[in-house]
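Take this structure, written in structure tokens, and hold onto it; I'll ask about it next.
For this depiction, one protein chain was excluded, whereas all remaining protein chains were kept in their positions.
Residue numbering begins at 1 within each chain, and the chains themselves are lettered A, B and C in the order written.
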Amino acid sequence: VVRISDDVSGLERIEFFSDAVFAIAITLLVITLAAPKGSPSALGSNLAGLQGRFFAIALSFAVIGQFWIAHHRAYRHIVRYDLGLLWLNLLYLFGVCFLPFPTEVLGRYFESRLAGVFYGLAMTATSVAGGLMLLYAYRRGLMEDLPRGERREIGIRIVITPLAFLAGTALTLVGNALAALFWAVVLPLTRVGVSALARRTRP
Amino acid sequence: VVRISDDVSGLERIEFFSDAVFAIAITLLVITLAAPKGSPSALGSNLAGLQGRFFAIALSFAVIGQFWIAHHRAYRHIVRYDLGLLWLNLLYLFGVCFLPFPTEVLGRYFESRLAGVFYGLAMTATSVAGGLMLLYAYRRGLMEDLPRGERREIGIRIVITPLAFLAGTALTLVGNALAALFWAVVLPLTRVGVSALARRTRP
Amino acid sequence: VVRISDDVSGLERIEFFSDAVFAIAITLLVITLAAPKGSPSALGSNLAGLQGRFFAIALSFAVIGQFWIAHHRAYRHIVRYDLGLLWLNLLYLFGVCFLPFPTEVLGRYFESRLAGVFYGLAMTATSVAGGLMLLYAYRRGLMEDLPRGERREIGIRIVITPLAFLAGTALTLVGNALAALFWAVVLPLTRVGVSALARRTRP
Partner (left out) sequence: VVRISDDVSGLERIEFFSDAVFAIAITLLVITLAAPKGSPSALGSNLAGLQGRFFAIALSFAVIGQFWIAHHRAYRHIVRYDLGLLWLNLLYLFGVCFLPFPTEVLGRYFESRLAGVFYGLAMTATSVAGGLMLLYAYRRGLMEDLPRGERREIGIRIVITPLAFLAGTALTLVGNALAALFWAVVLPLTRVGVSALARRTRP
């Protein structure tokens, strides 16, 4: 019942739809911020009181940005699609769409470990969905033929990225600030490291 | 007064506009969730209290995803358009845009039969609009020539999909959870079944 | 200082940006609806109490749909652009983006004549901006060569559409329901009439 299709315009519509969802999710992060109410003289301290929100929003912007770049990169290799890929892509996008909510929770309860764990697990789940999508595309032969180095890089990434998000989630035991630092800084470096590693081991 | 046009870029703009509406509607589902207010210590129970909302959002995500996939598939066969198709497409998109509202109602009043009926009728109406669009496109000769099997599949779908949504709506008499299960699980299986059936009967 | 450009990809980005704005504005109409709060037993009457809102949203959906179709049609003839066209297009889109606000006002104060006038003037202003954009494109030679009939049709439309919106606004003196009917039904018929008229007078 699942047809494999390699029509280019169909793939373009999928990428387009995904890009639109990424763009909306990333823009909606800020929209949950409402201008503080109160007297003009309290504006300064009210804005300062939003710093946890600003930080969480900037963090999620960077994380969704990473997801978008990863999606962008993955679909440069995906040349065919079927119904299963459509649904796994939707599952992944569901994770992305959901992120503004844990972001708002984390921003409001920056001191709460539960908020950090909730945020971390949402990120981890999204990244697992992304990995499943890639794995499926690879196994079903929906990707173009890749040189061995790139194949290995994708393989490592599917495993490493969710683990890195999970490791960050564990760091919320120490504190949400440390976990956030990890997601914002260490995680992108891991990706760069994986690229370098996979490339070095290429013959 | 209705011109039939087969300019490709015009059709692309229609698909593009539709994809954007789908993407926005699907992303806005989550945005009606606001982070719970209250003391940090109550965060856990407050989040748990949102489970009806989470469930309704996930359900609507799956339903809008199905609508999008169906639209995607239909427009692979539509090769011309006229003013009537534009308006029927807008009517269909109106249904899609409206869905975040019954989703929020269902999420907040998960125990209320009225909420389930309201949600179900909104889905059914949207799916009727989608069927009318397809029927119109077929009758007006806006589709490419299709093999008999595919034509029959589309024909069955136009009838079956609204009926399946309506059947789910009837199930709210038993309970909203059962209806939701039906929409989320049985409905996609029906589609797969229709495909298989139509294909088997192909010569 | 204004360069005339006929690069196709530039024009496509303008159409794309415009389509995205239309799609967002049309989808956001519904988002201003919040699920009614209150006891489940009051849900029915609370939903019924929203009927003014539903009606205003459906009306604005139809109006923005008309604007989108008109934009779509205009840009099939526009083959070049300059900085002036970009800004007039932005002015027009500003009108479109603004419409969810008068829609919410009209929906909440359906009995208020002021709400009807506010809504009508917002529509009229947007339609004037659209006319200015078309006029500019025509005068600056940014359109392809058009047969005389089509040129006349566009000319009539630039004048008739804002007048029709203004006439509807005047009808709010009798009642908002009548004005709404006019905008939803008479206005599209006017357009169809203009097309027919312009075509008949073609040699």
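By our rule, a residue touches a chain if its C-beta (ideal position, glycine included) is under 8 Å from a C-beta of that chain, and two chains touch if they have at least 3 such contacts.
Every value quoted in this text rests on a predicted model; they were computed, and no experiment measured them.
Across the entire complex, contacts from the unshown chain go to A, C. Of the listed residues C:Ala35, C:Ile78 or C:Ala115, the one in contact with the hidden chain in the full complex is C:Ala115.
Seen from chain A, the chain kept out of the figure touches residues 15-16, 19-20, 22-24, 26-31, 33-37, 40, 43-44, 47, 58, 61-62, 65, 68-69, 72, 76, 192, 195-196, 199. The missing chain lies against chain C, touching residues 1, 7, 9-10, 13-14, 16-17, 20-21, 24-25, 28, 31-32, 83, 86-87, 90, 93-94, 97-98, 100-101, 104-105, 107-109, 111-112, 114-115, 118.
In this text, only the chains that are shown with their structure count from here on.
In terms of inter-chain touching, the protein chains here are arranged end to end in an open line. Closest to the middle of the protein, by Cα centroid, lies chain B. For the self-contact between chain A and chain B, the two sides draw on mostly distinct residue numbers; the shared fraction is below half.
If each chain is reduced to the centroid of its CA atoms, chain A and chain C end up 37 Å from each other. Mean C-alpha position of chain A lies 26 Å from that of chain B. Shown for chain C are the residues in touch with two or more other chains, namely 20.
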